[in-house]
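Below is a structure I'd like to ask you about.
With one protein chain removed, the remaining protein chains of the complex are shown where they sit.
Chain lettering (A and B) follows the sequence in which the chains are written, and residue indices restart at 1 in each chain.
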Amino acid sequence: MRIRRLAPVLALALFALLPIFVREGFYLDLLLFTFMYAAMSVGWDIMGGYAGYVSLGHVGFFGLGSYVAGLLVVHYGIPVFLSAPFVGLLAAVVGAGLGWISLRARGTSFVIVTLTFTYVVQLLALNLRGITGGSSGLYLPLLDLPGDLVILPFYYSMLALLVVAILVSIAIRRSKFGLGLIAIREEEGKADGSGVNTSLYKILAFAISVSFAGAAGALHAQYLNYVDPDLAFELIITLNLIIMSLVGSRGTVWGPVLGAFILMPLSQYLIYLTPSQIAGQVHLIALGVILVLVVMFMPDGIITTYGTWRRRRGTARPTDAESAQLPEAAA
Amino acid sequence: MSGELLAQSIVLGFLTGGVYALTASGLTLIFGVMRVVNVAHAAMIVMSAYLSWWLYRTLGLDPLLSIFVVVPVFFVLGALVHRVILRRLAGRDLTLTVLVTFGFAIILEGLQGTLFSSNFQAINTPYSLNAFEVLGIFVPLVRLLSGAVALVLLGGLYLVLGRTDLGRAIRATTQDPRSAALVGVNVERVTMLAFALGVSMAAAGGPLLGMLFAFYPSTHWLWIGKLLAIVVLGGLGSLRGAFVAAVVLGLAEQVMNVAASPDWAPLVFYGFLFGVLIVRPRGLFGTLGRESL
Partner (left out) sequence: MSAISTTATAAADTATAGSIALAVDGVDKSFGGIRALTDCALAVGEGSITALIGPNGSGKTTLFNCITGFYQPERGQIYVRGVPILGRRPSDIVHLGVMRTFQVTRLFRRMTVLENMIVPVRQLTLRSLFTAAIKGHERERAEAHLEFVGLQALRDQPAESLSFGQQKLLELAAALMAEPDILMLDEPAGGLNPVMIEKLAGLVRELNTRGMTFLIIEHNMGFVMDLCDPVIVMHRGTVIAQGSPDVVREDPIVLDAYLGD
């Protein structure tokens, strides 16, 4: 039990100290993206896993965050490391608005609205040329740091984003709010009839869920020193979040993290293996195939499936794995 | 805007709306029986457009005639996909099916990029640039042809749904799968056929849209947005609603094209979509979220 509690802290210490020993940009870059995706996927899972509402529009908030942060740097000189939390907050507010449109009814309208939201933001980014630079994009000033150190602020801020995401997810999971979200997933009508204001719960969950995508987008824009309507709104980003969450286990705190740490290196390796002119396309096909296969053959994901398997063997003890069960809160 | 320009916009909008209606009909048909939005619907349209383009380039097959090839091919593929994949997800969490169709969309996009490159394509026939003028209204031939073909196909679909046993079974399943099963409808088979039929409607729309607009692998994200706006405005699951909404939005888009700029025209669709849901969270006809009490 102690090891279970201690492991995340040890992992955090390891990742915090790692840049002292590992200087290769390749590995730090890979880890940085893994943190970023893990954080966004943990966020996605608050809506998609706990409440059971699948968002296809998280990249819209990622792109929104990229643009807002980019514009703040370009026009007002506010560094993204300062603005990122507020960009996350802005994403949450926009998310609440979008949730109000699509979550008052049950079911399908959420899928439709989240999917189309991305194109609305992309359309604005493309057409408001005077502000966003249109299709030629927006260049952010470079950070004034020596070449081999420039990655560090991004590495640490993405790590921090992941830690915050995990803490928020744990807090929700242990709260009455989280229990209400799981109730919505299990039986929405009954939840409403039990006094759970399902619309409010869902809207709040969605707002929290997208805030991490917004903040990640902000940091990402400065990392590339560039935003354009194609880069900022690539649907593959949403796809990644979903697959990570599913592979690890939907509705668990650590599932999306595990999924990100499996999928990111694998993706990089795949891209490295395939000829560059079709690498992007092959990557796309591979991810699509993985999504279909996971949904068909292991929709519960690794953690939950493993937990079920252990319980069947009779060595059960309550773990994080039982997706609907809550850890006892020390009151 | 001059009167003639307005009249022309209306004619063009109506004809394009007909093609939209054809493709949206498949989406709404599939939603009706499966209660799930087929996110890959537009990707299927684009795939069919590529197929038609390829048939024209290699065999010289006229895109309008290629409909007779792509529709049966997609019908069989649709039935297969349902039998092998979607059928296994029936009765489980609906979000899983949504995710699978999202996966299909991605796979199709990747396949198109690999097979046909990511460049713009368009189906250009010798008559693509022809146009004629009636009462000062200037109508490109391909618009008229595609609009007319779309209306004929829609009429056919309407007859199938209204007059045949399969159509009755599909309508019964759309209303209430459990009651349909009780009166002897083989819901699984009917769902498979309806899905295949919906996919064929997407396939039929491919060559038509491919003649009207340029396309590339990721175009389907733009088109699915338009189609979703149409089916939400028309009431998900309603064919007649989808038809009316498609024509209305086709018109509005055309007017926007001329009055403002083509850049902003897609906003017409999103504006209607969000507007409807703001006023009526369950859609104009209350069909959204009626999946359960």
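In the analysis below, a residue touches a chain if its C-beta (ideal position, glycine included) is under 8 Å from a C-beta of that chain, and two chains touch if they have at least 3 such contacts.
Everything numeric in this text was worked out from a predicted model, so none of it was measured.
Looking at the complete complex, one finds that the omitted chain is in touch with A.
In the complete complex, the residue from A:77, A:130, A:146 or A:195 that touches the missing chain is A:195. If you put the missing chain back, the residues of subunit A touching it would be 171, 174-180, 182-183, 186-187, 189-200, 323-326, 328-331.
Operating definition for what follows: only the chains that are shown with their structure count from here on.
Subunit A and subunit B have CA centres that are 31 Å apart. Subunit A meets subunit B in the complex at residues 48, 52-54, 56, 101-102, 104-109, 111-113, 115-116, 118-120, 123, 126-127, 188-189, 235-236, 239, 242, 246, 278, 280-289, 291-292, 295-296, 299. Residues of subunit B touching subunit A in their complex: 31, 35-37, 39, 85, 88-89, 92-96, 98-100, 102-107, 109-111, 113-114, 118, 217-218, 221-222, 224-225, 228-229, 232, 236, 263-264, 266-267, 270, 273-274, 277-278, 281-283, 288-289, 291-293.
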